[in-house]
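All protein chains but one are shown at their positions in the complex.
Labels run A, B, C and D following the written order; every chain starts at residue 1.
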Amino acid sequence: MDWLTILIIVIQCFVITLAVTTAFAYLTLFERRLLARLQNRVGPNRAGPGGFLQPAADAVKLFFKEDIVPALADKPVYLLAPALAVIPALIIWAVIPFGCLNLNWDYQACYDPDRSNLWNILQITDLNIGILYVLAVTSIGVYGITLAGWASNNKYSMLGGIRSSAQLISYELALGCAILSVVMTYGTFSMHEIVSQQRGWLWGIIPQLLGFVIYMIAATAEVVRAPFDLVEAEQELTGGYNTEYGSMKFALFFMAEYIKLIAISALAVIFFFGGWHFPGLDILGREVTALAGPVVGSIVFGIVSLGAFLLKVTIFLFISVWVRASWPRLRYDRLMDLGWKWLLPLGLLNLVYTTVVIVLIPDRVVHSWILFGLGALTLAIAIGINRVPKPVDNVTFVNDIQLPSSQG
Amino acid sequence: MTEPITVPTPQQIIEPAISGRTETMVLNMGPHHPSTHGVLRLVLELDGEVVVNLAPDVGYLHTGIEKTMESKTYQKAVVLTDRMDYLAPLSNNLCYALAVEKLLEVEIPERAQIARVLLTELQRISSHLVWLGTHALDLAAMSVFLYAFREREQILDIFELVSGARMMTSYFRIGGLAYDLPADFLPTVEQFLAIMPSRIDEYEDLLTANPLWLERTVGVGVIDAQAAIALGLTGANLRATGVAYDVRKAMPYSGYETYSFEIPIGKNGDIYDRYRVRIAEMRQSVKIAQQAAERLRELGPGPVVTPNRKVAPPPKREITESMESLIHHFKLWTEGFKPPRGDAYVSIESPRGILGCYVVSDGSPKPWRVHFRAPSFINLQSLAHMAKGRLVADLVALIASLDPVLGEVDR
Amino acid sequence: MGIEEKAGNLGIVTTTLETVVNWGRTNAMWPLLFGLACCAIEMMGAQASNYDLSRFGMELNRASPRQADLMIVAGRVSRKMAPVVRRLYDQMPEPKWVIAMGDCAACGGIFNNYAIVQGVDEVVPVDVYVAGCPPRPEALIDGIMMLHQKVMREKISGKKEAPIRLDQPLVQVK
Amino acid sequence: MDNQTVLAALRDTVGREIRAVSEFRGDLSVTLTPAGYLAAAQFLRDDPELAYVFLENLCGVDYLGRKPRFEVVAHLTSLRHRHRVCLKVGCDEPDPTVPSLTPLFPTANYQERETFDLLGIKFAGHPSLTRILLPDDWVGHPLRKDHPLGDEEVAFTFNQERIYARKPFARE
Partner (left out) sequence: MLKELVKGLGTTLRYMFKRPVTVQYPEVKRPVRERFRGRHELKRFANGQERCIGCALCAAACPADAILVVPAENDPANPHSPGERYAAVYEINMLRCIFCGYCEDACPTNAIVLEHQYELSFYDRRASIYTKEMLLVPPDKGHGDPPPILQQINRQPSPPAKIDL
């Protein structure tokens, strides 16, 4: 490894960290503006043109705010917790491919399964155990929250912390099952390879419909996002684990949460929606290369793939905000029920389906559609037999006062 | 009933915990907590997240309204009633005015009666909208809150049109109304009443059949009819248990007996039934308000205040013409009127339940004693009964479904 | 705070920085989710769609005082509540501001009696008093705008400079 | 159900305990001795024909200068008969005590605590008679007529400096 490679990696890390934190900042604005529009309001529009500098204002304010450590808090842990929360959220991005811009100037290498001629600048590193890395890192995230809840020496924080550990641990399993099914489908732990295998129309959602549904629910719970935001649950726990955190430390928690939200959206795109693929991408790459040579071709290919990826992620973020605007929050015990009694069995079932079908039917297209059918059927059955209360209209109308017979 | 109904006090929960006799955790919820609807403090005894016992601690908004009213004349005390149940000031005005009118035995012109019914029904809708919004917000369905407040804004605009103030209207005075209804009142109200049902449908789209909403509300916070009556639960909370008792039907006032409307009742007495009953009540209120608006249109202009000059000041144009009117005017505004000795109790159906007003007169121009039977205050007693054994999250939903207004609880 | 105390006085840099910081503070002033009485309902009204305080970056009502910048005392403060208000104020990190919304919070208003603190400024220092019973949401926003003007004149450390006191409020006659 | 029927029934059961009866503006109120108060409430609640199961209102009044000084007023409602009856019971200084209705009507709990808090009337048999609205360390009972309102001078230009000089304004 020469010094240029190292320099490029350093620059990559720097740029991606910066990009991700900026994305976090603007995600907050995106969320606030979008929520406002969904609720017939305007949203932040005063700071800078059209409210564009709102995140900057928030950042400046939080940065210059007094830094309080509660007297009875466990000081080292209290200070460590935000860092513990935010670092895993940031390092997930090391393995995520945003697109494919080959610095060896050959766009075709992006589809090459053995990746010999690939130097993708839009992914920091293509670990061959990338998915294991992601799973490992996301599970560290829970420590930040739990420790914060414990160290604050506040009962609400503690309840939030306990909720978080219970919630995250129980959804980790379902999440793992869903991701493992994906791994099985593509036979690799490498993110890049999963993406490159989804070339064309056959995106991951087709073989892994069930896996996608489980992943979405489990991942939303994993990043404690509405309707699974029980860890903060402002109305119940006044902020949960972050009740005692102010100024930048609070901002770090906020940041961790939103960056993780972007990360799981990105992962969803990678696993189930073809990553940076979109139909016609290779035709574009071919035409531009023919027209303007391989360098321009690679660059255009890279930029377009990046754009496609970001667009897909944005759609997921939109849905996340939209759900937050529309649905009530789940209750803690129902959340546990959902995780252990529904998602985990379904996840295991999906794993079994995937294994059996792939082994029996090696043909890619056929087994994808069979798995799709099985997934849809299982989902339909699951929805059919669940015991969500049905709306019962108990309201009757009476024209005059009327008392139950037992009441005088 | 197997277990006797008890209403614990905070001390009864805190003391064993301090002395270390319990294994449970004591959690103070409030007085500053997002979902206690103001400054209610709850002392919770928790086993994990399960509520073992709880005691509301009220008084953080004790305002001394009853004492202050004793130092004002009857007419001036009207403005204090506004600020008691601040989500339904007109209901409070009405209750107090009816009680004093009962003492005085004055007759109210029909136009004023109809206007009172119309405006209190609008007030009921607006109050239920706040309940709906905050209830949904407590379960994190935040859009409903904003939609509900948007419609409430329209009702407040009607109040501003009528009385010049959005919330604290002080519009119902003893003897009638403060001023006549403005010319564009009826069109504005009818326009609002025409759109309101579709807006209620919209809230229902978001909540009524939503599985997440159902999971949070069905079977939670159940109370049976017997316990509800014993604990003095009133209003929609009582009707959700299946007891069809509504003061507007049982002991009609302001001519409610002449309107056709129905009492919605529930069956299970859980949060969901309370929700459905209140939604149905909003629709009934729209119905009553429509009838009242129709009547106002038929009735045409007329007096809105009692002609009794001993109670209500004369129209202002008279005071420049008649010496007698001028004397009445001065006497009423400086000294006030003097009801005969005696006491009167009147109750009305406020959005929260039975609002009662007990007025004692000693023959002087100031009330000797005014007491309000505040429905929220009494409804709060049943909280412990309903919340035992449930989760903290259920408690949040439960408080919201009881719809307490702390201004009224503490007075 | 922290940074600015360590950095000391940097002359012109401080002044520019001050403007930027005050800009940030005015545009991201998170109110404490704290309502007492009638005014709280109008405060909620100001948050709601029709007036939408979020335009000023103020929709993030923080339930925890640790994350709040602005305490809007919306409603009457009873003698029983006063210690709680003070404790919440003390828990808020500097710089912090207080708006006494409505007559009761400002001076007791109509409730001139034994139970109500005659003005929350007996308990916490108040920056802006908003008159009205309750003030319209617009009046509250006007109060917030006045507070913004005051904040723009503050030092970076959050030390409050005395606002220009108008001996006579502006009188507008239409 | 009308006033006369209820009154006749009451006279039959607790007739000797009735101190006074009045009908004002169509409302029946019966003043009883403390013992009669409890008995009457129990009778009205338990009699299947009357069924006054709902205690609507309970409050106290301070008639300063009258004997007895305090009066506790309870309004019982029969949901079935849509009728309300008012029971009154007097009590006097130095130890104003009346029997508690809480064992009969759990809803009386808070209302009696409130009456105790604001007027200082004690309710014998109440499970937890403590202050409810005012802080526990409050001295006095503000709704008593001899308790001052506790108002402050309203500030105008001529007196504001004097008022503000004395006022304990908070510091940072």
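Throughout what follows, contacts are C-beta pairs under 8 Å (C-beta built on N, C-alpha and C of every residue); 3 or more make two chains touch, one makes a residue touch a chain.
Just so we're clear, the structure is a prediction, and the values are computed from it rather than from any experiment.
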Among the chains presented, those that the missing one touches: A, B, C, D
Residue in contact with the excluded chain [from B:Arg248, B:Arg295 or B:His329]: B:His329
From B:Thr36, B:Thr63 or B:Ser170, residue that would touch the chain that is not displayed: B:Ser170
Where the missing chain touches chain D, by residue: 154-158, 160, 164
Touch list for chain B against the chain that is not drawn: 72, 76-77, 79-80, 143, 150, 157, 160-165, 168, 170, 178-180, 182-183, 202, 205-207, 209-212, 313, 315-317, 319-320, 323, 326, 329-330, 333-334
Contact footprint on chain A, counting only the chain that is left out: 34, 36-42, 322-323, 325-327, 383, 386, 388, 391
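Here, only the chains that are shown with their structure count from here on.
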CA centroid of chain A to CA centroid of chain B, Å: 45
Where chain B and chain C are represented by their mean Cα positions, the distance between them in whole Å: 30
Chain centre separation in whole Å, for chain D relative to chain A (CA means): 60
Residues of chain D whose C-beta touches two or more other chains: 53, 79, 82, 133-135, 142, 147, 149
Two or more partner chains touched - positions in chain C: 33, 48-49, 63, 79-80, 112-115
Sites on chain C touched by chain D in the complex: 79-80, 86, 107-108, 112-115, 118-119, 121-125
Touch list for chain C against partner chain A, complex: 1-4, 20-21, 23-25, 27-29, 33, 48-49, 52, 54-57, 59, 62-64, 66-67, 69, 91, 93-95, 156, 158
In the complex, chain D residues that touch chain C: 133-135, 138, 142, 147-152, 154-155, 167-172
